[in-house]
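Shown next, in structure tokens, is the structure this report addresses.
Shown here: the complex without one of its protein chains, the others still in place.
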Amino acid sequence: MTPTPGQSTRPERPRLRARTVGIAAALMAFSVFAAREVGFDPSTFWEVWSNPLWEKFWPIPWDWVFDSGNVLQPFVETFQIATISTILGCGLALPVSFAMSSLTTPNRPTYLVSRAVMNVVRAVPDLFWAKLMVTAIGIGAFAGAWALTIFSLAVMVKLFSETVDGADPGPLEAARAAGGRHAPSLRTGILPTVFPDYVAHALYVFELNVRASVVLGLVGAGGIGRVLEAQRQFFRFDRVLGMLVIIFVVVWVIEQVSVSLRKRLI
Amino acid sequence: MTAATQRPAPPRWTGERRGAIGVVLLVAMVWSISGLDVTLDRLLGAPSDAWAILRQMIPPAFARVAARGAVGKVFESVYIAWIGTVIGALLSLPLAFMAAHNVAPIWIRVPIRQLFNAIRAVPELILAVILIPITGLGPWAGTLAIGIHSIGTLGKWATESIESIDSGPIEAVESTGGRWVSSMRWAVFPQVMSTISSYWLFRFEINVRASAVLGMIGAGGVGSELVSHLVFRDFPAASAVLALTVGVVLTIDTVSAAVRRRIITGGVGGDDSSRSAEALSDLTGINHR
Partner (left out) sequence: MSSARRPAPSESPKQADEGEPYPDPDTPVIRLEDVSVTYPGGVEALRGIDLTIGDGEFVVIVGLSGAGKSTLLRVLNGLVPATSGSVVVDGTEVVGASAATLRQVRSRIGMIFQTFNLVNRTSVLNNVLMGRLSVVPAWRSTLGLWPAEDREAAMAALERVGIVDKAYVRASNLSGGQQQRVGIARALAQEPGLMLADEPVAALDPVTSRQVMGDLQKINRELGITTLVNLHFLDLAKEYGRRLIGLRDGEMIFDGDIADVDDDTFRDIYGRSITDEDLLAMGDSPTDGSEGG
């Protein structure tokens, strides 16, 4: 094979771009700085393992755990919070998602306002909502339900608006061309297509809500988390661990059920 | 006499099923509300209570809050989220290579996958609750909690990335006599690093919110500020802290989303912005060393 002209000269080895080096150095410097600010302490990894406090987690008092008043009842409350939040939050998310998608929004102001509002709502950490509700409404499951409703709304809107954005615009166009008004067009032109995804997302949100209500209790918003926090404050870590095990099992079961239900929907 | 109705989309729900679902939902709602100790006056009173508080939140007392050092606390939340994400990313990556079914044998990938699931099941808040008695209060507890939890989520996402690659280059490495490590480094790594690094950034966005929340139980960051203002019912200060937090979260979200987009598209083209994207792609495994 005679090398044709230009093919026998080897190209220059490209040098690492100054920009690349600069960005890498900046990231590393930032990391070192941030690590110092948070009190990075590698010795903790070792201390965590060997701390005598772990003994307080054992043995698990199963008789206390299975006593219905202690764990079962709060769990029922957790499910109630999760259910109502999912229904309300996802219900609200339906029109809001439609307003947020350029495909299905009724008019431009609605589009802009809904997107702006949802951006802000999503930027607020979920438990801040919980604390706000607790302050406004008082401690208890009621506040928790409100907080989780907003949380469900935020998550559902994010998931569902992506679905709507990706939906086939054809049927909607046909409905409008036939003279349909806004809501009926959506109902016939888009809703049937996206409904399975809607239900799948709602199931996922329910799953998240069950998990979230565990931590809600830490700020006093009811559910199993309230018992968890109470026991933690009394340093009854063995009970805490027992509850965590039960929570883990329940969450895992719900996840399996949810995954199989969702598979049948897609 | 057929009575078929035309629908523009494949029908999945018939009339009776929908009625049944509606009834189930109604029952569920009633049942759940019954457990929430909701009384009528509580229900009616809630909106006006909320409105009263809302009115007190405007205008937000930025100056007062800044004087108390709230801005520093917000940054502390960002540092916590950053280091936590770094810990999670660095530890999850090698584990993910051992968890993917197309590159790891079953006796090692099953335990590691279960490890990821177990870690993911524990919310950061609970982790922090467990860690605080050991590490003491402060940002390090929050960082560890976020870091450990991130190992679970990042590990799962990284594993899924690795499992979706083209196996051709792996076969090529095997055919030259290369070992498993070389196969990972040269056949798998370049294919997945841009996706995985965008997941890292996405996780950072979520972790900023998580670290703000962790502050509420004393694990560092701005959460503690919010809690103390609310407890003392100092609503203008509380709304100022809220506004600060939201502002920082939105900024980070926007920047991160832009960077992630460009990492994924790989920086085609030569203008300034996409060159920085190329720089980041270089960092993540396509370098020419």
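Chains: A and B, in written order; residue numbering restarts at 1 for each.
Please note the rule applied: contacts are C-beta pairs under 8 Å (C-beta built on N, C-alpha and C of every residue); 3 or more make two chains touch, one makes a residue touch a chain.
Worth saying up front: this structure is predicted, and the values here are computed from it rather than measured.
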Touching the absent chain in the whole complex: find that residue among B:17, B:179 or B:233.
B:179
Absent-chain contact - pick from B:46, B:78, B:158 or B:187
B:187
Residues belonging to subunit A that touch the chain removed from view
1-4, 6-11, 13-14
I need the residue numbers on subunit B that touch the omitted chain, in ascending order.
168-169, 171-179, 181-182, 185-187, 190-191, 194, 266, 285-289
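As a working rule, only the chains that are shown with their structure count from here on.
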Would you mind pulling out the distance in Å between where the CA atoms of subunit A average out and where those of subunit B do?
8
List the residues on subunit A that touch subunit B in their complex, please.
13-14, 16-17, 19-20, 23-24, 30-31, 33-35, 37-41, 44, 47-48, 51, 53, 76-77, 79-81, 83-84, 87, 119-120, 123-128, 131-132, 135-137, 140-142, 145-146, 171, 174-175, 188-189, 192-193, 195-196, 211-212, 214-215, 218-219, 222, 228, 232, 240, 244, 248, 251-252
Which residues, counting only subunit B, touch subunit A once they are in their complex?
7-13, 25, 28-29, 31-38, 42, 46, 49-50, 53, 75-76, 78-80, 82-83, 86, 118, 121-123, 125-126, 129, 131, 133-135, 138-140, 142-144, 209-210, 212-213, 216-217, 220, 223, 226-227, 230-231, 233, 242, 245-246, 249-250, 253, 275-276, 278-280, 282-283, 287-289
